[in-house]
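Let me begin by presenting the structure, written as structure tokens, before commenting on it.
Here the complex is missing a single protein chain, while all its other protein chains stay put.
Right after this comes chain A.
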Amino acid sequence: MADIAVDIAELANRRRLCVRASLSRRHLIERLFRAGGLTAIVIALGLVATLFGMMASKGAPAFMQATLSLDVTFDPAVITVAPPPARAAGQSEADYRAAMLVWQRQVTLANWSAIVETAVRNAAPPGFEIDRRGALALVETNERHRLRDMFVADPGLLGQTVRVDMLASANTDNWLKGTINRALPDSRQQLSRQTRTLADTLLAEGKIRFAFAWHLFTNTDSRSAPAAAGLAGAFVGSLYMMLIVIALAVPIGVASAIYLEEFAPRHRVTDLIEVNINNLAAVPSIVFGLLGAAVFIRYFGLPMSAPVVGGLVLTLMTLPTIIIATRSALRAVPLSLRQAALAVGASPTQTVFHHVLPVTFPAILTSAIIGVAQALGETAPLLLIGMNAFVASIPATPFDQSSALPAQIYLWQGNENRNFFEARTSAAIMVLLGLMITLNALAIFLRTRLERRV
């Protein structure tokens, strides 16, 4: 008997020693595992930081752009046009517009480049030699059209000298910001030696300064004048699409969630709808683009590149998100609430609309905002319905050709003037991310705010 007891104690002792001997190794593994987890988190957080840091550092310079302040003389010797036509009595609207167009064409034919050139020469130090092309290369090409527009709007400017802020060309901006390697030989620089020297001189004299690039938000895209390209058209296009998504996806999504969760009898058809919605949520976005191209554009004959098509495609994409979120919100409502309503005689419809739905309102609102934010950043389906086309106007209606914010980013990243457009694309991305963060913050704010009240 005693022998066995000794044996057991011996065995236990040996096992204890064995465990103790392996402890240090096991603790080492424990520490390594823990360190691995921490590393993973550090990597993930580091990636977020790198991504945002890189966008901010690349994009921030694009918000400040080289701008010239020049004294522009509307020289009557250069602008040789008659005064604008007045509308005669009894003249039809179409005839008056035609006459006005003839006059505007004459104004356009005036040598506006010469006026810009003179303005640049006047700003240069006395005796500075620069040829015509060199002088014009300093200023963005669309500024001469702006001078023309100023004159058309106010023909009284003829003969006057006005100080005008003009955007420097993209190449000048690159040179002054150092986005282009300043040590490159002349043959590989975009600007001539004279223009570069003049740009540096004007910057030193304060005639060129870096001003906030408001036109980034107010201008439309432009190919001939890259420095003046802006996001206005893309903003309006995206706005139309988001309005369509809000107007269609939210009510339809909430309605179908209510039906599936509250009314649908449990049988094969509703099971099918349920499986279907879960699968739709995971269908790649580009397939929705194919659907848009085949159904909305080819079959229904809706216009290419129009926000209405984009809005419809994004609506179909957002629907599953909203349905799934609304359903889980409805499911979270306690059964007692329903039973109380039913017990005092409310019909099932009244129970849902008067009692259950109001409680889920914050969650539905949040999911709607998040769904819209997701739709705002979606790019791939837009490429297939032609929204990556170059459009230089602000769409007046959702049926007009238009761009959208993510499509504009796609277009800009592919621009040949890499040095200039890399910053511009990053700036556009900053704007897009800013919008999305604002929307998500709004969702979080509303959720915490409204949930407290319920």
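One rule holds for everything that comes next: a contact is a pair of C-beta atoms (placed from the backbone, for glycine too) under 8 Å apart; a residue touches a chain by one contact, two chains touch by 3 or more; residues count from 1.
Here is the rule we use: contacts and distances are computed from a predicted model.
Trainee: Consult the UniProt record of the chain that does not appear here and report its protein name from "1,2-phenylacetyl-CoA epoxidase subunit A", "ATP-binding cassette domain-containing protein", "Nodulation protein E" or "Phosphate transport system permease protein".
Mentor: The correct option from "1,2-phenylacetyl-CoA epoxidase subunit A", "ATP-binding cassette domain-containing protein", "Nodulation protein E" or "Phosphate transport system permease protein" is "Phosphate transport system permease protein", the UniProt name of the unshown chain.
Trainee: Given the contact definition stated above, which residue among A:Pro320, A:Pro362 or A:Pro398 touches the chain not shown here?
Mentor: Missing-chain contact among the listed residues: A:Pro320.
Trainee: Return the single residue from A:Ile273, A:Leu342 or A:Ile394 that touches the missing chain.
Mentor: A:Ile273
Trainee: Based on the whole complex, identify which of A:Ala56, A:Val81, A:Ile394 or A:Met436 touches the chain you can't see.
Mentor: Considering all chains, including the one not shown, the answer is A:Met436.
Trainee: For review purposes, identify every residue of chain A that touches the missing chain, sorted by number.
Mentor: Spelled out for chain A, the touching residues are 19, 26-27, 29-30, 33-34, 36-41, 43-45, 47-48, 50-51, 54-55, 58, 92-95, 97-98, 251-253, 255-260, 263-264, 272-273, 275-280, 282-288, 290-291, 293-295, 297-299, 304, 316, 319-320, 323, 347, 349, 373-374, 376-380, 383-384, 386, 388-389, 406, 409-410, 413, 422, 425-426, 429, 432-433, 436, 440.
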